[in-house]
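Just one protein chain is left out here, and the rest sit where they should.
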Amino acid sequence: MHEVQKNDRSLWEVVGDYFRANSIWMKWYCTGCGAIEMPPTMTSRFDMEQLGMGPMATPRQADVLLITGYLSTKTLRRVIYSYEQMQDPKYVVGFGSCTLNGGIYYDSYATINQLDKYLPVDLYIAGCMPRPEAIMNSFGELIEMIKKGEAKGWKHYKENHEWYKANQMDSLGEVIIHDEFHE
Amino acid sequence: MTLMNFIYGFLAVLGAFVFQTSLTGINRKVTARLQKRRGPKWYQQFIDIFKAFSKSSITHGWVYDFGAIMALGGIAATVIFIPVAGMQAFPGLDNIFVISYVLAVGMLGMAMSAAGSGNPWASIGVSRALTNMLAYDIPFMVVVFTLIYQHNTGSVSELASIQQGVGILGWNFFKLPLGGIVSVIALFGMLGKKPFDSFIAPAEIASGPMVEYGGKQLGMMFTLHELMTFIEVSLILNLFFGGGETLLIYMVKYAILYTFTNIVSGVMPRFKIDQAVTFFYKVPLGLAFIQGLLVIYLGWGY
Amino acid sequence: MKEVKLFLGPQHPGMHGNYSVHMYVDGDMIKKARPTPGFLHRGFEKLMERRLWMGNLALIPRICVVEPDINEMVYAMGIEALAGVEVPERAHWIRMMILELGRLAIHMMAIGGIGGPTGMYTATYWGIAQRDLILDLFEKITGARIYHMYIVPGGVRKDLPEGILEDVTKVLDQLEKNLPEYEELILRHPIIHARIKDNIMLPESVVWELGVTGIGMRSATGTENDLRKVKPYARYDQVEFDVPTATYSDALTRMQLKYQEMHQSIRIIRQVMEKMPKEGPVRTNFSAGSALRFTVPEGMVYTAVESSRGEYGYFIVSDGKEQPYRIAVRGASYPQGLLGIEKYLTGYRIDDASIWMDTMGVCSPEIDR
Partner (left out) sequence: MTNSMSNWIETLEKDLGVEVLDSPAKLQYFIDVEHTNVHQTLAYLRHVGFTQMSLLSCIDWIEQGKFQLICILMNWENGVHMLVRTMLDRENPEFTTITDIYPGAVYYEREIHEFFGVHFRGNPTYQKPLFLERWDDMPPLRKDFDPQAYSDSKFPRREHPHVFKTKVVEVTE
């Protein structure tokens, strides 16, 4: 695997990273049960918007993809699609132990065990499921990472595209979605 | 027409953008307070727009790119014609028809660009946006024609200055209360505030025309939206609330009017598009016609 | 080709949870709709055959994310029925309290949640914040906000903490004080009425055809078909409560029934706190040996409880070993979420699709499992 080189940002990128750190739009995609803690995080009690974060309707507009929990293979195909539709720079946050190592579904025939084989994950949040406090804390961490230019999973994905694609093909067979299967 | 006019025009666009964007940021905080939370920083909207510009972007074909540029250009050009507290870049060119026609260039560009992205949600959104426009424009135009008939002028700055000097009761909003109400309702439709925001409804059509925008084009759309808000609020302010004698008064009035729409829309759900059209053609259009008849036959508001 | 194919979900802001509906639209009208479940499929029924009876307790709350307690309840009821274990009296009452608190939480989320598809975000923000106070109670009682794993076979995991009844009373009082405000804001709003009144109908024939239960059934048939009344479990036969019904089932009626059920839940919890034995054991042991590794006698049983969406049941088969032989889950939203969408989403507008999901009570994780 090819490693992304050390921090050598131009001035423009440093300025851009400041803006990107203070305005993170998340992709509103409830991939798993961690999504149930997102409404409290977004709404009045914990109020994510004070960090400059907010939900966005489509992947094109979003900056961060929250993988809220386990991913079945069927979902993973859509997640990869969504991720590839997002505009650079983009970040991935994995929620809960299911994305880390399969968690409680380690022996399930339908869910994957390790997310970072398929998508570059910038940050993991431990727990099942992460509490809103943990989510807010990790968003603070993500902001710091972006400010320092450490969140460069998207570069990693570009440079190791073949490695990721091979992993995806191994587990999914085919990433292309045949939505006509249902008809 | 000298160089000064052009410099003023440029400054007007810049000032309108800065003012309206700060106001949007403050209003995000107001909405947050309405929802019992703290809300973002007041300059969050600037960060959002600049961030969008700092991202990479892709194209969905030249119609999409060209439409976005045309929309931004058209809207920015319209801002120049808006009289602000008696100041304007090109005196004498602020006729209401000029403004509505130049504005149409921007609207058309937006529709073109969104439809050019090829996403069906965007097409539905565009068709809803145009339907919505048709809905609020007709009652609003009836009221504007009444005004023009009454004062024998189509110049926005003149219409504004006629109302000045006699205090609050000189405003068209109080002289022609029915028309004033219609215009404020139409303002909700123009700004896309709830209950008339079905064309960008995220839960129904995934933010409609904006569905395929990302990166720089999204930044352009946000800038455009701020400028368009400035045009629409200014128009209503000049026509019905007496514009402003000085820049400060204008800005204060503007802020109050915009915050009012924002607070009201904070506790409103949205109409379906057909319900919005029915509503506009029932209540505001009726009021507008009654207002017109009262002005023409009974001499109201002189 | 006049029809356009649109995807409502899985990543669409109007879709609650990871679920998808393929819509073939002509203009704004939905001509054909096809549900696509399976995005949340984890193979629970297979996994549960591989875990110990007690180990499954970690899995089952995750079947229905928004309302996990009912899972624990049906699972515990099934095992207790198979093993013939009698649950201590106090545990019954504590279970009822937990179940009704869970019902309050999900109804609060649903009433706030109608703000999502209709665009009134203030309602959502307030509703979810109100629900959070109930989650705080859960945290005090069970130690977790969402997945409690509190109702275990043989009783409840541990006794209530000291002074919790005062906290519950406080939260209930506050909720009761705020509820009229929510009703004013949401259920009496003229534009909300324009959106959901006389819209999204559920006629009685459809209820019987699909097998819709819960609020859908009660709002259409006018019968008190509530499992808490029809075959009372725990100690529901010893508390007084009404089952709100209606005979005209549009989306507004169903929301109003939810609102009325919240009042009934508050009433039940108050009675529970009054009538519950003040002390006593809360858990019976299954075996003399390890509390985690026990066997359950051979047999099969179906247990069901009334969830917020209807009859929620587990079919449990034991072959006398340490693991279950087979567990099948009857998700309460299975009928309306699959066949209901396929047959009865057609003819509505795109605008109504997400309200349809919301008010019919489609919960994707329990469909997918």
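Read from first to last, the chains carry the letters A, B and C; within each, the first residue is number 1.
One rule holds for everything that comes next: contacts are C-beta pairs under 8 Å (C-beta built on N, C-alpha and C of every residue); 3 or more make two chains touch, one makes a residue touch a chain.
Note that the structure is predicted; figures quoted are calculated from it, not measured.
Every shown chain that the unseen chain touches in the whole complex is listed here: A, C. Among C:59, C:82, C:220 or C:345, only C:82 touches the chain that is left out of the view. Here one chain is not drawn; of C:158, C:235, C:270 or C:326, the residue touching it is C:326. Annotation: of C:18, C:122, C:225 or C:253, C:225 touches the absent chain (contact as defined above).
Residues of chain A that touch the chain left out of the display are 73-74, 77, 100-102, 106-114, 117, 167, 170-174, 181-182.
Residues 37-38, 41, 43, 45-47, 49-50, 77-78, 81-82, 84, 208-211, 213, 223, 225, 227, 230-231, 299-304, 311, 313, 315, 317, 325-326, 328, 330, 334-335, 338-339, 368 of chain C touch the missing chain (whole complex, contact as defined above).
Keep in mind that, in the parts below, only the chains that are shown with their structure count from here on.
Viewed as a network of touching protein chains, the structure reduces to a complete graph with every chain in contact with every other. Chain centres here are Cα averages; for chain A and chain B they lie 36 Å apart.
With each centre defined as the average position of its C-alpha atoms, the distance from chain B to chain C rounds to 44 Å.
Between the Cα centres of chain A and chain C there is a gap of 29 Å.
Touching two or more other chains at once are residues 35-37, 202, 206-207 of chain B.
Shared contact sites, meaning residues of chain A that touch two or more other chains, fall at 43-45, 57-59. Chain B contributes residues 34-37, 120-121, 124, 194-195, 197-198, 201-207, 266-275 to its touches with chain C in the complex. Across the complex, chain B is touched by residues 4-6, 12-14, 28, 115-122, 125-126, 129, 185, 189, 191-192, 194-195, 349-351, 353-354 of chain C. Of all residues in chain C, those touching chain A in their complex are 7, 10-13, 16-18, 22, 34, 36, 38-43, 46-47, 50, 58-59, 62, 65-66, 109, 124-126, 128-129, 131-132, 135, 145-147, 365.
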